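Only one protein chain is missing from this complex, and each of the others stays in its spot.
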Amino acid sequence: MNLKIGIIGVGMIGQDHIRRLTTVLAGASVVAVSDVNGAQAETVAAGIGARCYATGEALIAASEVEAIIVTSWGPTHATYVLAAIAAGKPVFCEKPLAETVEDCEAVLDAEVRHGKRLVQLGFMRRFDSQYRAMKETLRSGIIGAPLIFQSGHRNPSVPGYYTANNALTDTAVHDIDTARFLLDDEPVAISVKSPRKNSRGGALADPLLTLLDMRSGALVTIETSVNIAYAYDIRGEIIGETGVVTLAERNDVVVKANGVFSGRVPADWKERFSTAFDTEFREWIAAARAGGATGPSSWDGYVATAVTTTGVKAIASGAREPIKLRERPALYA
Amino acid sequence: MNLKIGIIGVGMIGQDHIRRLTTVLAGASVVAVSDVNGAQAETVAAGIGARCYATGEALIAASEVEAIIVTSWGPTHATYVLAAIAAGKPVFCEKPLAETVEDCEAVLDAEVRHGKRLVQLGFMRRFDSQYRAMKETLRSGIIGAPLIFQSGHRNPSVPGYYTANNALTDTAVHDIDTARFLLDDEPVAISVKSPRKNSRGGALADPLLTLLDMRSGALVTIETSVNIAYAYDIRGEIIGETGVVTLAERNDVVVKANGVFSGRVPADWKERFSTAFDTEFREWIAAARAGGATGPSSWDGYVATAVTTTGVKAIASGAREPIKLRERPALYA
Amino acid sequence: MNLKIGIIGVGMIGQDHIRRLTTVLAGASVVAVSDVNGAQAETVAAGIGARCYATGEALIAASEVEAIIVTSWGPTHATYVLAAIAAGKPVFCEKPLAETVEDCEAVLDAEVRHGKRLVQLGFMRRFDSQYRAMKETLRSGIIGAPLIFQSGHRNPSVPGYYTANNALTDTAVHDIDTARFLLDDEPVAISVKSPRKNSRGGALADPLLTLLDMRSGALVTIETSVNIAYAYDIRGEIIGETGVVTLAERNDVVVKANGVFSGRVPADWKERFSTAFDTEFREWIAAARAGGATGPSSWDGYVATAVTTTGVKAIASGAREPIKLRERPALYA
Partner (left out) sequence: MNLKIGIIGVGMIGQDHIRRLTTVLAGASVVAVSDVNGAQAETVAAGIGARCYATGEALIAASEVEAIIVTSWGPTHATYVLAAIAAGKPVFCEKPLAETVEDCEAVLDAEVRHGKRLVQLGFMRRFDSQYRAMKETLRSGIIGAPLIFQSGHRNPSVPGYYTANNALTDTAVHDIDTARFLLDDEPVAISVKSPRKNSRGGALADPLLTLLDMRSGALVTIETSVNIAYAYDIRGEIIGETGVVTLAERNDVVVKANGVFSGRVPADWKERFSTAFDTEFREWIAAARAGGATGPSSWDGYVATAVTTTGVKAIASGAREPIKLRERPALYA
């Protein structure tokens, strides 16, 4: 009765998903795996009694596979998602949906032709209880219409190959999706400010302050600080007409010692979003068993790529760049 | 490969456990149910495709049942636990282990004779991340040895049949176990203070302040306020030699509106301990699959009953009553 | 136009009062000083251009002195207060009013005979904005009637001559007055629990948990921890019928670094109560200029001594000791 899942890409993230699906959550079995590294795929498959497929396409086509998770290398995502849509199977795809707007549009077109949602994007923050409480606060009307959303994304450190563009495509992409989710709004322009550099990152332009103008006029600011050492700290505040709502600290205990009270801040994204990942897959499993998807869609993946690719232009130009979006298909209303 | 579980008692709590085991957590299947209300047992069994047994004993004896959960009426617990031990099957028993010290001792004797732990008690707070962080803080040494533990247990309202004795046997029993868990210590005496009554409870002696003297000399105070209206609020602070550790608030967001900032306090025990229940069963499933148990033991159930029954005497006498405990068997070291 | 003040006792506290009256607050001048240590009195007087008197009695009698502050050695307080009443001059007296109940009663009798309040006791917490906000919360009715008040008084360290009795007469005396102030209630019995000792204090019985039964039935618990190292931390929570009110942390900033967020806790009583002292003297100056007193009265000083002396008996007896209070004169209604 479990949902039979095939996973394409069994690197670190793929393996963590397998762990979650097989040892944490009810309702799913991982029956198939595939990876560009065939040896690793074999090893992982053996460990969980799954079947190993030579290609993602073969895995998608396998009759035993009811739903697919795509956690392979980013540039390959769209191909597998398109194949899953062609096969009429639910597919969970880690970000990005595709690296180019054109490839994202191809997915939109295919899914619209299919006529119902099959694709879910891995924007796990939409399943985080804190962001959901923020959205619920907005819905309640207690703070009025949202005017400004200030998001902060702080990471202890990044590897040497990380560039300012990554700050948009890999890091702020989550804040961009969160802004759209919280505000029920679409961005129309983006600009990126590069202040004094954190000396811990050498020549890396870090932090960045990204500004999004939304269709409603609401303003989004995204601070990305990727070498800030102290913790993995996700901040957010929405300023409304009559009040504000802010992400709370979520430490377990307060310790008083040595002249201060103190509470823990998460060390990394796994600690911070562990429960959100659980909820994300629990809700996806339920939706996929019903043959569909829930939460972030192809449309959300498309907009994310449209915004980040325009943002990369904005970094280069130093100017405010307009974001062009196609009309949203009714499927994603 | 799932652990095949039989559940004795399918009232509200039993059904919630079934929901958790079948739709939330990996690794377990509920294959058998039994209830004193046979019709209800049939209904529940049908809903999940489990087999229905006429008696708890028959369920325990069934070869397909690998592990047992006892959530029946309190006075029946010990009988089923003893039967499970006799059958050599892991058994999870909601509090109390038994309502009398003698019955608890019978379980201890049986399990000691069996030679290894099979029994786990439903003290879910031991699996709560906040209490675990408190214990970790103690272990770290940063606040020195624990001298006083102040526990607060606040409930919005209780039904009319609830008595002051229930405040010990049903409510403070959790704080008593928590104190033993956090302090690694045993109580030697108990007294109960009954202050001014909350007018919301009519003649009910509420709140109560229960004092436990621990073997180390540490003092435990337990405030039970069972009709306090505002929320379900579990408080705790350990005062050490050089610092203190306190349970933090765990609200998702802070809202600023109408002149104040505010954050949510849980509405009921389900909201407060939902994640602890998940962890409790996840760890039990793993332990039961290995043929044993983890966390709170028969010994913890025995001490809880010894303390609460002495506490009931202390309410009646108004005096400090010594708590007599047998020697702890090596099995529970 | 300034109030002309004479100060008896110019030790550390007296000098701090002089500093506050002459360099911080409007409306007062220190025109006279006296001290058992004549040389020190001369030095202090010279520093501020005040006149030095050989005895407290002479200072009180001096026509230029309009109001008196008594900060001399505790056993001398009552004598000076009685002399001030005899002279019809407002007098601010640091705690204790007197060390025996009998001496306190002599002051009550004298002031009642005088027919209006002249005496104000140095219970500065009544002027603290946090305690005032607690009382205001109670008055608002939002938490219903107060049932339990839990007070915590934590001090980094005490000198070697400090005894368990001091924990009542010097330390908990403030919490006792605070309880009476917040609850508008009088204590009827006291008991003192001595848990496991803090090893930092050697043989000192520390911490203590003092329990006060109030006339209304409300229960007060006072934790005194006088060698707790980490800070000077004053805690308080009132548990009502429908809610609770708690003293907040009052740090200026939150710092996030090294994996935690943290905020400062006061280092000592001067830091914690600096603003309360300002308010205390500001309100006293205004009252004394009008020929009277405000806030804590002789009656409050009398009750404090009655409770602490009974508490010292309770430490010795290990029992709950009834507190005998005379009828409260109408003057103190």
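Letters A, B and C mark the chains in the order given here, with residues in each chain numbered from 1 onward.
Just so we're on the same page, a contact is a pair of C-beta atoms (placed from the backbone, for glycine too) under 8 Å apart; a residue touches a chain by one contact, two chains touch by 3 or more.
Model, not experiment: these values are computed from the prediction.
Although it is not drawn here, the omitted chain touches the following shown chains in the complete assembly: A, B, C. Of the listed positions B:G74, B:G217, B:G263 or B:P329, the one in contact with the omitted chain in the full complex is B:G263.
When the whole complex is considered, the residue among C:I5, C:C52, C:I176 or C:V244 that touches the unshown chain is C:V244.
When the full complex is taken into account, the listed residue touching the unshown chain is C:A26, out of C:A26, C:A39, C:A203 or C:A330. Of the candidate positions A:I13, A:L219, A:A286 or A:L325, contact with the unshown chain belongs to A:L219. By the touch criterion stated above, the residues of subunit A touching the omitted chain are 143-145, 147-148, 150, 152, 154, 193, 195-200, 207, 209, 211, 213-214, 216-219, 221, 223, 225, 227-230, 233, 239-244. Contacts to the hidden chain, counted on subunit C, fall at residues 21-27, 129-130, 132-134, 137, 142-143, 242-258, 263-264, 275, 282. Take subunit B: the residues that touch the chain left off the picture are 230-231, 233, 249, 251, 256-265, 267.
The definition used in the following text is that only the chains that are shown with their structure count from here on.
Subunit C has its Cα centroid 58 Å from the Cα centroid of subunit A. Spacing of subunit B relative to subunit C, judged by their CA centroids, is 44 angstrom. Touching of two or more other chains is recorded for residues 230, 233 of subunit C.
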